[in-house]
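Got a structure for you, questions after.
Here the complex is missing one protein chain, while the rest keep their positions.
After this line comes subunit A, so read on.
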């Protein structure tokens, strides 16, 4: 196996794919983006498909809106797809649960930049911010797989907009 392959499928990615975090939607969550708001919370579900391969993810986000800035209380998801898309959504769960919206946006933007880097090495700051997600740097060398890695992140962004926690894309 080539080193590029070992870079692509780092052990941390294979582990997340095998034992994904946050997988399993709560009871009664609709598959399609329906927002629900209650006193101090809002929630929404986004369903995203990669039309080239048919991979799907349904991602539910629960946001606490009682404080100055909204905080992601929980992320739950269901999906079927390749190890890259499954692992990436699992890592996403670990990175954003408990974080406020500005922090979520920072990590999402850093992840997106890494995906566009075509395999360039990460800055120490980015590496620290991304944690396990830094393992996805190898994916950015394979243009066809970048969409796989971003599927869950696209769903998260969409769900945050649907929930009303954020009014515009990349706010």
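In the analysis below, contacts are C-beta pairs under 8 Å (C-beta built on N, C-alpha and C of every residue); 3 or more make two chains touch, one makes a residue touch a chain; residues count from 1.
FYI, contacts and distances are computed from a predicted model.
The listed options are "Anti-sigma-W factor RsiW", "Spore germination protein", "Cysteine desulfurase" or "ABC transporter ATP-binding protein", and the UniProt record of the chain not shown names that protein "Cysteine desulfurase". Within the whole complex, the absent chain has one touching residue among A:82, A:103, A:122 or A:154, and that is A:82.
The chain omitted from view is touched by exactly one of A:8, A:42, A:96 or A:156, namely A:8. Touching residues on subunit A toward the chain that is not drawn are 1-2, 4-5, 8-9, 14, 18, 52-56, 80-84, 142, 145, 148.
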